[in-house]
Structures are given as C-alpha cells and as structure tokens.
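Shown here: the complex without one of its protein chains, the others still in place.
Then we have subunit A:
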Amino acid sequence: MTSASSEDPGTIINEIIEEIPCRQKQISTLMALFGKRVHFTPAALFLYGHTATGKSLVVSTLMDKLKLPFVLLNCVECYSQRFLYEHILNSLYQTDLFAFDESVPRIKCDNMNDFMRLFKQVLNEKRLDKETVYIIMDKAERLRDMEANILPAFLRLQELSSSNVCVILLSEIVWEKFRWGTGFAEPFILHFPDYKKDELLQILSKGCPANFPESCYAMYLNLVLSVFHHVCRDLREIQHLVNLNFMKFTEPIRCGEATSDDSKKLWKNIEPHLKKALQTVYLREVSSSQWERYQAEIARDMEQENTSQSLQGLSHRCHVELPYYSKYLLIAAYLASYNPAKTDKRFFAKHSEKKSKKTLQKKKHERASNHMLGPKPFPLDRLMAIFYSIVEGKVAPTANIFMQITSLVSLHMLAQVAGDDQIETPKYKCLISLDFIKSVARTVNFDVVKYLYDFV
C-alpha cells in the first residue's frame, strides 16, 4: 500500500503538471495539503471556480497518480441521503472499484448515525485507518438541498468519526452561499481561476489534428476565440465549437483554393459561419449533427444556385403553423396582454377621438413600458371583444372558437391564470414574444405594431 509513496513525489508532480497545463499553482498547493499518506489533512477542502477550469480533473488525476484511497461521487446522482451514504460505503468496501463483486453484500444505510458507525467499521476492516481517506463530492451545491444536517456533518467528518478523512467539495458557487443553519466548520477554500486567453489557446492547441500545420491551427483558434471569447469563457463550449467549425475552415485548403498561409482568405471564408454558429449552435438550438447536415445543405444550395442568400435558414426559428382564427385569437390575446384596458377604446372603437399630445407626453414618464414588465392577465370577454374587432368577416361565437383558445393554452402560447371553476370567467395571459407575434401577424397581413400602446 505504501509502494506509491516510495516513488519520488517530485517526479509525480512534474508528470501531473505536464499533463494538466496552466494549473501548476493549484496542483502544488493540493499536493502540499495532502502531504504524506499518514498525515492529517484539513477536515474539508472547498474548491470553487467556473465550469471547465479543471477542478475535478486536477483532483481525480492527483488521486489516481498518487494512488490514494478515495471515493468520487456526484451529488446530482446521489440525490438523496441514502444513495449518498451507500455509495461512499460500498465504494470503500469494494476497494477495486471496477470489479463490483456481486457476492459481497451491499451495505445498507439510511441515516447519518448509521453512516458514521459503518464508516468507521469499513475503515477498520479495509485497514484504511492509518492513512487519509478522501471523499470527493462534485456539484456540492446540491448538498444544500438535502437534509440540513448533512453538509455540516460532512464538514466535521474528521471530528465526528475521529478518523483521518478529508472531504473535498467541488462547486462553481461561492462558499458564502453554503452557510446556512448551525454546526458549520469552515473548510479550507481554494479558488481555481479561469483560464486567460493565451492559456485557452495553449490548451486548445493540444487538440491540433495530426498532419495539420500547427501555426495554421493556432490561427484558426485565434479566429474562433476572437468571435466567441466575448460571450463565452467556458473551455468545453469553445472546444465544441472549435471541433464543429474546423471542417468548414479547412474547406478552401482541401479544394485547393487557398494555402494554409493565406490567412485573409481563410478568415473571409469562416467569419460568416462563426457568426451564424454564435446564433444557433452556441445556444444549443440545434444539435451538432443537425448543424452539420445544415452546413451540407447550404453547400449543395451553393452549387445549384450559386447565391449567398441561403445563409439565413435557421435563424427564423420557431415557425408554427396555426389555423386562421387561432392566429387572430393569438394576436388579440397579445394585444390584450400588453395594452392597458383603458386604451382599448382608442384602438378598437369605430369613432375614437384623436388623443391629445398631452397623454403621449405623460406616457414617457412612466417607469417602464409594458413590454418590460411582462404580460398582464385579461378576462375572456376582453379577448373576444378585441378578436371581433380585428378579425375580418363575420365569425359566429361557436364552440370551435373556444376550442381554439383551449388548444392555444395547451400549446403554451396562452396560460390560464384564474377561473378554473364554472362561475368565474377565466383569465388568460399571453406567453409569446414580440418577434413571434410579428411573424404571425405578417402571415395574415395585420400590422400588429400599429395597435400596441408601447409603440404609438
């Protein structure tokens, strides 16, 4: 068991630093804190930093390389205390984690008291009581949602179990937000800072495909970062985007239109695609396979028509086909939600008097427009009144019309906010955005902006 420690720790640390770039300081601090195997460590460590800053990677690599006894768990998976305890105990009990032996009985445990007792028992049985055992909890913020005693108890696990154990919590939320209730022992806090731009480049350039010139790849990475770095610092997300757009980038080189040194030409080629990707792929509106298919389609179109117009495509998203009256109902609902009821007369009455300029001026002093405060609920009667005044032709108030309101609710375009019972008239709220209603109104040739109080 002590064979690992007999190896020179200096070589191990160099190996790890080699493997994980730009995290040298954190690695050496952690190594110092862990110290020798028999040494005590701080009872709890709290490592925080943005996603994809190497928290889990550093900790698990250290554990693997130093061959320390540890349990790694994700608090999203172990969402109840029973799963949490049983996972820790069983992982410790079956030391070789990869071969779950069915013949060994699973330990059952569902409260903190039993956990503490069994934990000590397992440590004794497995002869782990002489060295530090590490319990690593990823996404530790979830522990706050469990029973109130769990987080404090884990923070003082060393004291309560009086054994050499170190609890490592990983989270992207700052420690202040964890303090709640009683019994907290402060952990040792370590920050994993975000990668700087050149560090990102250094890490990403590791993924350079074989037989591709590295300088050119570095240039490509620079281009991607120049578009995305303003909105996104997440290494994983950028990595995904880099891989996705690489084919597009190398296209001119493969076709022989440009060489890998022709940076200007390559930039011209890739720039619009990156901008497009910002609007769609970054938001995960389409999956990466969809995006590839879409790229292929564009390529085909380009061959056939030779126009650059087809680049729009995906951006007019959420295109929904609705029945004719449903569209008018939806427009009416939108108007009812975003216009104050007292202005209805002005917009929809046959002979409305012209509003004086005074009222228009008064409006400017209002705190915020209705479009900023969100939709207001309106009664069914008002909806129907607006509907009849905007719809073309005569429409009988049949059950069909009311059916369509219900189906709009089930499509989550309207929401019923009150009046579930028979006596009260139901009230609704319109849930769709201005862009959406504009595109709906366009299909029936209705100028919805003209009727909106905010834009008069």
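Here is the rule we use: contacts are C-beta pairs under 8 Å (C-beta built on N, C-alpha and C of every residue); 3 or more make two chains touch, one makes a residue touch a chain; residues count from 1.
Everything that follows uses one rule, which is that contacts and distances are computed from a predicted model.
Asks: Look at the options "Origin recognition complex subunit 4", "Proteasome subunit beta", "Exosome complex component N-terminal domain-containing protein" or "Protein kinase domain-containing protein" and return the one that UniProt uses as the protein name of the missing chain.
Replies: "Origin recognition complex subunit 4"
Asks: So one chain is hidden, and I want to know which residue out of A:Q24, A:S80 or A:N113 touches that hidden chain in the complete assembly.
Replies: Considering the complete complex, A:N113 is the one touching the chain left out.
Asks: Which residue, A:E19, A:E77, A:E159 or A:E271, contacts the hidden chain when the whole complex is considered?
Replies: A:E159
Asks: Quick one: which of A:L244, A:L278, A:V409 or A:V456 touches the chain that's been left out?
Replies: Of these options, the touching residue for the absent chain is A:L278.
Asks: Touching the hidden chain in the full complex, which residues of subunit A are there? Just list them.
Replies: 29, 32-33, 35-36, 38-43, 48-50, 53, 111-113, 116-117, 147, 149, 152-153, 156, 158-160, 162, 164, 172-177, 182-183, 185-186, 188-191, 193-194, 196-197, 229-233, 278-279, 282-283, 285, 367-368, 371-375, 415, 417, 431, 433
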